[in-house]
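Only one protein chain is missing from this complex, and each of the others stays in its spot.
Moving on, here comes chain A:
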Amino acid sequence: MKQELLDQIIKEHHREAYFWSRQCCNFDDDLAKDVLQQVYLKIWEEKAKFNAEAKVKTWLFSVIRFTALEWQKKNKKTVPLNADFDLVEPEKIPEATSHEELILMLPDRQKEILLLVFYHQMTLEKASEIMEIGLGTARTHYDRGKKKLKELILKKQHYEATR
């Protein structure tokens, strides 16, 4: 694909790409901006090449996710123990828990798949491509994530009702 055309398409997806970058960076605005800038540099320098088989959005989201993970590894912010296992058990729902805080209580993979499917309106198949996992694994994370998030929402609602 020609660089100008790719540029144009990326420009169209810029806002959504920024939100995905923000979500991959645990809703840290400054970090999200840096990661997105790095992603664009990778594309302009042709370090990240577009594979015509994938859709531009899927590919762009995949590069963003990879770059954010790379960044977190460099800064040693991630200890991905909870990525595949449900070790995180949120014990308390704080008084003013925002939507973002509730999402952050989920294990990484569950958080990512729910955001891709519910927030970015993607199919499970596309989400699994972005996350570089099999469809079966994606489905498992999706089901577990939904269950866990529902529990958290219920806890929050219960807390607000009894306050």
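Operating definition for what follows: a contact is a pair of C-beta atoms (placed from the backbone, for glycine too) under 8 Å apart; a residue touches a chain by one contact, two chains touch by 3 or more; residues count from 1.
Throughout what follows, contacts and distances are computed from a predicted model.
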| item | value |
| --- | --- |
| Among "GMC family oxidoreductase", "Molybdopterin cofactor-binding domain-containing protein", "Anti-sigma factor" or "Sugar ABC transporter permease", UniProt-listed name of the chain not shown | "Anti-sigma factor" |
| Residues belonging to chain A that touch the chain removed from view | 7, 10-11, 14-15, 18-19, 22, 29, 33, 36-37, 40-41, 44-45, 99-100, 102-103, 114-115, 118-119, 146, 149-150, 153 |
